[in-house]
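Every protein chain except one is present and positioned as in the full complex.
Labels A and B are assigned to the chains in the order they are written; within every chain, residues are numbered from 1.
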Amino acid sequence: MAESQQPETALDQEFETIDLNINIGPQHPATHGVFRMVLTVDGEVVVDVTPHIGYMHRGAEKLSESLDYRQAIGFQDRTDYLGGFNCELCYVQAVEKLAGLEPPERAEYIRVILAEFNRITSHFMFLGAFGTDLGVFGTAFTYAFREREYIQDLFEEVSGDRLMYAYFRPGGVAWDVPSNFKERVRWLTKQARVGADDMDKLLTDNEIFIARTRGVGVLSVEDAIDYGVTGPILRASGMDYDLRKKEPYSIYDRFDFDAPVGTNGDSYDRYLVRLEEVRQSLRIIDQAIEQMPDEGPILPERLPRALRPAAGEVYMRCENPRGEYGIYLVSRGGTQPYRLRIRGASFCNLSALRQMTIGHYIADAVTILGSIDIVLCEVDR
Amino acid sequence: MEVNEGQTPEPGETPEGAAAEPAAETPAAETPEAVAAAPKAAATASVPGRVPAPQALVEAPVPARISLGVQLEAARLTPVELEHPKALYRSVLPGILQVPADYVIAAARKSSLWPMTFGLACCAIEMIATYMSHHDLDRFGIVPWPSPRQCDVMIVAGTVTKKMAPAVKLLYQQMPNPKWVISMGACATNGGPYTRYDRVLQGVDKIVPVDVYVPGCPPRPEALMDGFIALQNKIMEERGRTG
Partner (left out) sequence: MSPEDRRREQDAPIVPPEPGTIADLFAAALPDLAITPNQGALDVILIVGRDDVPRLLEAAKTDPNLAFDFLRNLSGVDYEAEGIDVVYHLHSYRHGHDVTVKARLPADDLHIKTASTLWRGADWHEREARDMFGVIFDGHPNLVPLLLPDDMDDHFPLRKDNPLAPLEEWQGTALGANVGEAGHIPAGSGFEVEKVEAAPETAETAPEAAETTPEAVEATPEAKE
């Protein structure tokens, strides 16, 4: 119950109002998936947010326990389907740490190049979806998907699938890349730069875009760390922490790139951070494609037919496009994982939604949800 | 959604139990609908691999934490399945003119299918990619539309979990006739890679009637276009039989 603010009139009435519960989801046009939030609003101002998740809980962790280590790679793609290669990379590295496998050089470069391209496609999807949420209905999406299609063509040439690759293996990659890989990559980096500039011109200095995102959904660094928020959101809040630089995995320590850091922690900064990450990923790819050996094995020579990592556990974390993606793998010496816990980046990022949304308007709730850039399959697994 | 006493809920009873809008914290008046729907499910009991028919459902208690606004809306928003009406032209036109009218109307319907944007999971990305410029579904007259009230076809793209099933059923009921369903991807067909998990509905055809199944994980945009073309052919074929 709240009193509405009335200017002093002769009547000087007090109105009794009821806080209204507005249900958004689980089906809503912003294609973030099946997410439901119940906003308690007082007039137009959001007073409370109750997120309801679990509409996409499909038991990937449980199903992975019944599969081989190699078969479980398929589920990793489907967890964060926009950053499939990054999830696969995290998982195969976890298995490699337990099994004591070392991927050869060429395989490492292939993995990094594909993972960074996947980061670019994921960020393009964010740019498209974010613009669409804010009202650029269609244009942002068409721009974004133009670039995604070009890069997905490369994915299809290399792995055979546009979205669910299952290409990485513990120890390297499944098969070698086509012979024109380097030319294709060089052409694509040029193309992706053009695409990033197009999105930049469309949105960055757009007056309406700035008005709708600046100052909306501010998350302080202390809150972000407390909620376990990672990735572009944490960097937009001001914390310079990128797992590729601070806890380097694979061969990321060989590349020279920056992790963009924001200042305010609002939605506009999150957008800028992701846009700049696209350009930094292109820097990494340029360096990687120069350094990549032209020939070489892509799997270790002696690979066991049935992979039985030694008993033990590992928590492998990688920098997904959405944040820190963690795989906690417990092996008890068998061919199947004993416990495969997926720490999804969006799961932890979404828990800060309430903190970010309270005090804003209803329309801002959609903006903030879009700026977190969640993938529901990663939240619910 | 309700639970039988002493039994875990079965996938077959999910739609009958959840007739009310998911926005309401619990359904208010669903027992009559549940009882009416139970005989329909009994027919599937003897088919091999199908779940057994559900037993009578208990009435769900209304928890106290529903806000007043939602309680007031709950009764009004309970959906009711309407009978298929007879199209106006069937009662107005003489029989000799109904055959060409069928043809024209079916051609109009198939050329302007408006799907509801109902992307659930990974297949949604390929569905969006099919709408976008590279593969372009707009040239078929297919315009994604967020509101179920103005849609013709529902593309169930992604896994339907048991938590989500009532919402899917409700949205299907909210669509006006004639309506069709395309089940896109392996998960919507039979549960897909997640079929063995007991919180996943093994196929959306357990709660809504499906017209076209598009296999794939995820199906390529060309495959989804093929599914739409198959649906268009189906609409033309059954032109005399649709209301």
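One rule holds in what follows: a contact is a pair of C-beta atoms (placed from the backbone, for glycine too) under 8 Å apart; a residue touches a chain by one contact, two chains touch by 3 or more.
Note that this is a predicted model, so its numbers are computed, not measured.
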Response to the item:
Neighbours of the unshown chain, displayed set only, are A, B
Practice prompt. Looking beyond the chains shown, say which of A:P103, A:G171, A:G326 or A:G370 touches the absent one.
Written response: A:G326
Worksheet entry | Contact with the hidden chain (one of B:D138, B:D198 or B:E237) | B:D198
Fill in: Interface with the unshown chain - residue positions in chain B
1-4, 6-12, 46, 48-49, 51-52, 162-163, 195-199
Worksheet, complete the sentence: Touch rule applied to chain A and the missing chain gives residues 53-54, 57, 59, 61-63, 65-66, 97-98, 223, 225-229, 239, 241, 246, 308, 310-317, 324, 326, 328, 330-336, 338-339, 341, 343, 347-348, 350-351, 380-381
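Quick note on the criterion: only the chains that are shown with their structure count from here on.
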Item to complete: Let me have the rounded angstrom distance from the C-alpha centre of chain A over to the C-alpha centre of chain B, please.
Response: 30
Response to the item:
In the complex, the residues of chain B that touch chain A are 22-23, 67-70, 117-122, 124-126, 128-129, 132-134, 146, 158-159, 161, 163-164, 167, 171, 187, 193-194, 196-197, 199-200, 217-218, 220
Fill in: chain A residues within the chain B interface of the complex
18-21, 23, 26-29, 31, 33-34, 36, 40, 54-60, 62-63, 66, 74-75, 78, 81-82, 125, 141-142, 145-146, 148-149, 152, 162-164, 376-377
